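Excerpt of the complex: some chains, original placement.
In order of appearance the chains are A and B, and numbering begins at 1 in each one.
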Amino acid sequence: MNESTTREERFDHGLEVLRRVDGEAGQRVVDSLADISPELGHQIVAWGFGEIYDRPQLAPRDRQLVTLGMLTALGGCEAQLEVHVNAALNVGLGAEQIVEALLHSAGYCGFPRALNATFVAKKVFAERGLLPADQRESRP
Amino acid sequence: MNESTTREERFDHGLEVLRRVDGEAGQRVVDSLADISPELGHQIVAWGFGEIYDRPQLAPRDRQLVTLGMLTALGGCEAQLEVHVNAALNVGLGAEQIVEALLHSAGYCGFPRALNATFVAKKVFAERGLLPADQRESRP
């Protein structure tokens, strides 16, 4: 991205980053905006992914850890959390690390938010054949 | 509303304002409270609409802009947002303005909240034959 990059080039670059991170799920979100707010879709891709996500100052897996924390804390973002649990797996976080990040969240956001996020992870892991997620975990 | 207005008159006045703003959707919310919390239904109508909404210091369309911002920011209020996207259209905001308000929200609440609200708008616009909403919007 140099200084004379066009709007279209910025979008195309963002789309490349989006696909790398979120896979098809990100593309589906953008597609579903086409008839209601294509500009929102454009900005998520061109700005969110093309300008912010791709900066080298923080590794993709680290960005997903921050993102899992934020989406869990915000609440009511189950759809976005589903995309980002997938993304977290795509960029190299293990299932066990994701589960642990959500356990860790309980102390900061409380159990209800941690539970909601963990059930989203369960859904994603089930779809990707990753259950049971946590075999080595201690039991009561 | 003068000083000796009765509780019943206050309710009736609020119902009139509610119908003007929210149409049938508001009435349905009140009806669904009848067997669980009629007092909550009464207060939404008599106080929320009868006393607050009807004050002349802010135009109905301006109240809906504030309301769209609040409901988007709060999160988890998709049912109420649906009522108020309808209300926004009823009191004179255009589909394009509503979509733009939700795009604008991304910078203040983040993309997840903006997306959730935009998908509520998409549902309402689809029901009212207003899709595609945003024909003149730029594309990447």
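Here, a contact is a pair of C-beta atoms (placed from the backbone, for glycine too) under 8 Å apart; a residue touches a chain by one contact, two chains touch by 3 or more.
Treat the numbers as computed from the prediction; the structure is a model and nothing was measured.
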Item to check | Total copies in the full complex, given that 2 are placed here | outcome: 6
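Convention: only the chains that are shown with their structure count from here on.
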Checklist entry - How many angstrom lie between the CA centroids of chain A and chain B, rounded to a whole number? => result 30
Checklist entry - What residues on chain A touch chain B, complex-wise? => result 7-8, 11-12, 29, 32-40, 42-46, 48, 70-71, 74-77, 79-80
Next on the checklist: List the residues on chain B that touch chain A in their complex, please.
Outcome noted: 75-76, 99, 102-103, 106, 110-116, 118-119, 121-122, 125, 131-134, 137-140
